[in-house]
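Here the complex is missing a single protein chain, while all its other protein chains stay put.
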Amino acid sequence: MAYPQNYRYTREHEWIEVDGKTGKIGITDYAQNSLGDIVFVESPKVGAAVKKGEVFGSVESVKAVSDLYSPITGTVIEVNEELASAPEKINTDAHASWIMKVELSDPSEVDSLLNAEDYEKFVAEETGS
Amino acid sequence: MATTTNRFVGTTRKVTAHLTQNEPLSFEKSAPGKKGYKLAPLDVPEVDPAALLGAAAREDKPGLPELSEIEIIRHFTRLSTWNYAIDLGMYPLGSCTMKYNPRVNEFVSRLEGIAEAHPYQPERLSRGAMVIIKLLKDCLMEITGMDAIALHPAAGAHGEFTGMLMTRAYHQSKGNPRKNVIIPDSAHGTNPATAASVGYQVVNLKSNAQGGVDVEALAKIVNEDTAALMLTNPSTIGVFESEIHKIADVLHDKGALLYMDGANMNALVGKTRPGDFGVDVMHLNLHKTFSTPHGGGGPGCGPVACKQFLEPFLPIPFVTLGEDGLLHWSSDRPHSIGRVRAFYGNFGMFVRALAYILANGPDGLRQTTEDAVLNANYIRKNLEDVYELPYDTPSMHEVVFSDKRQVKNGIKTGDIAKRLIDYGFHPYTTSFPLIVPGALMIEPTESESREELDLFIDAMRQIAREAEENPEVVISAPHSTRISRLDETMAARKPVLRWKGPPADAVEVDTAAKEW
Partner (left out) sequence: MRYLPKSDAERAAMLREIGVSSIDDLFTAIPEEYRLTRDLKVPRQMGESEIIDYFKAAAEKNAQAYTSFLGAGAYRHYRPVIIDSLVQRGEFLTSYTPYQAEITQGTLQAIFEFQTMICELTGMDIANASMYDGSTGAAEAVMMAVRVTGRDGVLVAKTVHPEYREVMHTYAQHQGHEAREVAYYPDGHAQAGRIDLEALEQAVNEETACVLVQSPNFFGVVEDIPVIAEIAHKKGALLIVSIAEAVSLGIVRPPVEADIVSMEAQSFGVALSYGGPYCGVLAAKEKYLRQMPGRLVGETKDRDGRRGFVLTLSTREQHIRREKATSNICTNQALVALMATIFMTVYGKEGIKELAVQNLAKAKYAADRLGAHDKLLFGQSPRFHEFVLQTEEPPKRLNARLMEKKIIGGLDLCKWYPELGSATLWCATELTTKEQIDAAVAIVAEISVASAAR
């Protein structure tokens, strides 16, 4: 699987695409594959504060719920409305389906996240492949 | 389903295909003017609802169907034939205890004086009901080895809620309500849900290598912040916690309580008693151990039993013997957690459970438990060469296998379960407990004859062979049902939770709380 080079990743399988002081956040292809058919995405409200490492929402499949952990600290400036009626977009293209846009309060936090290569290695270890 | 090659397809012995009737929704057969009822003529003056109720009068008629009696009988009879049931055969569901639902229970619960008793009718006209309640309480206390009991909770989860509220009230009375509840990772989902609803944090306890409580690990995390350990014994693996006295001691040393989820009492009745081995408070499931019918999902009944020191916290009201030698209702329990429901509980289920106890007597109850454990071990013995046993500890009334040997062919527990349907059985419990990946949780109960057990074993063995030699037939199962596997993803993404016919008079409401 090719993980976008310009994204950064967490060990909880979220990705972030940083653009200056804002970032788009979603879940990786590995995550959507493990979850199976996604039926619902619980997103935060615009204006909500998110903290690095803390839960900001969740993703549901028919038989499971997965908490989503924020890669960085900041404020939610936009939420992907499309996912409310078509959560399956995450299954079809996880890396293009952002869940929330955040204004970063501390851009340096991104430095401690995994890059594409390290994330791919991490996934390989997890799956034992 | 049949393949054109010579690949193995099992022979079903318990079932054969058979025509069943189709039947649409009642609304789809409805036609204006069809009637299924006739009221006696009004013997008092007619009234004008608009005049009596004014703006509160209903202007439309609710969109209920209009059908004649024969259509209604056919409708529900046809629907019923689409269901599997205990009356048709074994349910190997783990921790559900799908035993025979005796018919005399149904008969006695419908006796006029019992079925028509209003909960608020005067005590002197309710002595029969109170006698039933008292005898059931006495029997259940004896069976559990507890000192006090309340029958109010409507289900196991309701009983857990009640028991944990009592636990909290007890700790509060000692000056420290405490902060968390320890729950093994093998526990049923209602346990953590209940703990949270009572304001406790859940602390997960990892099971040891035998799938039981790791007493050393437990001792490390129990402290003065621990309110209780919620334990199922035997565990959801079907194994009795042999160190139960150590577990109880570890908790009691720090003033914490031992709560027992009584879902697996079918392994214990007449052979041992939770009150004797250190349990402080527990609930029972009358719809499991005591034969009250599952009815498609309920009603149940989840009495809460406890030791003397917790009695002051039990819910109200309670039946007590007065000085006049008669039974009375009393709410004289100043430290009670209060009412957990209106009226007295699922009285209809009390009647059924008591009838079951009377039908058995002490010898029947003990024999029942012994047969339940015998049956589970018989299945274990006859399947352990084809299915993986994750733990080699002795099983009591249920046995847990895993799909480890079948997974290499891409076959999971859920697939085997669906294929079991083609052999005429209801599936066992899949994917639970969570500590066994790919679990097959099997509890036959005492109600299964050797013939039925042999048919089940035969089916499971044939499926194991299909999994080896012809995985496709298992993965795409069931093949023989009215409908094939349903699209649960669509059901969750675009929920359709009611039938919608032609638009009725829509009522526009502009005062709805829009923010939410």
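Note that the chains are named A and B in the order they appear, and that numbering of residues resets to 1 at the start of each chain.
Definition applied: a residue touches a chain if its C-beta (ideal position, glycine included) is under 8 Å from a C-beta of that chain, and two chains touch if they have at least 3 such contacts.
As the structure is a prediction and not an experimental result, all values here were calculated from the model.
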Inset, instruction - Determine which one of B:Met146, B:Leu284, B:Ile357 or B:Leu455 touches the chain that has been left out. - result: B:Ile357
Legend entry - Where the unshown chain meets subunit A, residue by residue: 39-40, 60-65
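Basically, only the chains that are shown with their structure count from here on.
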Legend entry - Rounded Å distance between subunit A and subunit B, as computed from the means of their C-alpha atoms: 38
Legend entry - Residues of subunit B that touch subunit A when the two form their complex: 488-489, 492-493
Legend entry - Interfacial residue positions of subunit A with respect to subunit B in the complex: 37, 39-40, 60-62, 87-88
